[in-house]
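Complex shown without one protein chain; remaining protein chains in place.
Here is subunit A:
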Amino acid sequence: MNAVASHKKPPRVGDGPVFRRVLIGIVLILGALLILAPLLVIGHEAFKQGFKVYTATLSHPDTRHAIMMTVVTALIAVPINTAFGVAAAWAITKFDFRGKRLLLVVIEIPFSVSPIVAGVAYLFVYGLQGLFGPWLDAHDIKILFALPGIVLASMFVTAPFVARELIPLMQAQGRDLEEAATSLGASGWRTFFSVTLPNVKWALLYGVVLCNARVMGEFGAVSIVSGNIRGQTNTLPLHIELLYHDYQAAGAFASASILALLAVFTIIAKVALERRGAGRRKTQATDAASTGH
């Protein structure tokens, strides 16, 4: 019976039950091993010596300062990079100009360059022996081994995230909508906020979430430019490394749990926002359909 049925309706390529189960199994096992297990270990290790030790580590001034540094860095770097990404995507998709392809390549550079290389490069530009070093020193402006350096390095690493999400979408959408809005008398700002932005908001949001996650987690570039001064220029990832090297496993895991928590929060925020958007659209659609008849 079964053989006859399958004879009549041959399964599509790769649609056999065995193949399907094996594939799903592999993905689940790898996902558990590579992604879920480390997260669980962080939680377990962080609380292994009890809740008291956990809170004590987190309330340590150095840890609190590191958390603050990370949040402040994200609060500065993410909005700037969002603005940069939107501007770059707009320029590339809505205008024709010389060097457009070059700009596309330049935006991609941080993706392919190791962050530590970026850190070293910043050292040579803003360091004492660097390009602007003497001038900065003479004017008493501190960039390296201070917050500005950390923000700059984080911004370099995360510069492409927003632009990369927006460019393909905006390219596919073309210029018609903006042209239509302008021909109806809308100003540039009005066109952007009422027409362009609503049509790219989910891609933009996704870019911002990725950018934020990366800024908070960035290690390589920041470790070079920050100088790792405990309680002064340590961000959370640097602080975790420091604790780890000090044989303070519990502290390291506790701090790591905070970083992981921040990441989970970002993801939840993203999913929630997406849900709300999708839900809103669906109710609008059903309302419209019911009033239409």
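Here, a contact is a pair of C-beta atoms (placed from the backbone, for glycine too) under 8 Å apart; a residue touches a chain by one contact, two chains touch by 3 or more; residues count from 1.
Just so we're on the same page, contacts and distances are computed from a predicted model.
Undergrad: The complex has one chain missing from view, so what does its UniProt entry call it, picking from "YeeE/YedE family protein", "Formate dehydrogenase subunit gamma", "Sulfate/molybdate ABC transporter ATP-binding protein" or "Helix-turn-helix transcriptional regulator"?
TA: According to UniProt, the chain not displayed is called "Sulfate/molybdate ABC transporter ATP-binding protein".
Undergrad: Looking at the whole complex, which of A:Leu104, A:Val125, A:Leu177 or A:Ala260 touches the chain that is not displayed?
TA: Residue touching the chain left out of view: A:Leu177.
Undergrad: Which subunit A residues touch the hidden chain?
TA: Here the touching residues of subunit A are 176-177, 179-187, 190, 194-195, 198-199, 284-285, 287-289, 291-292.
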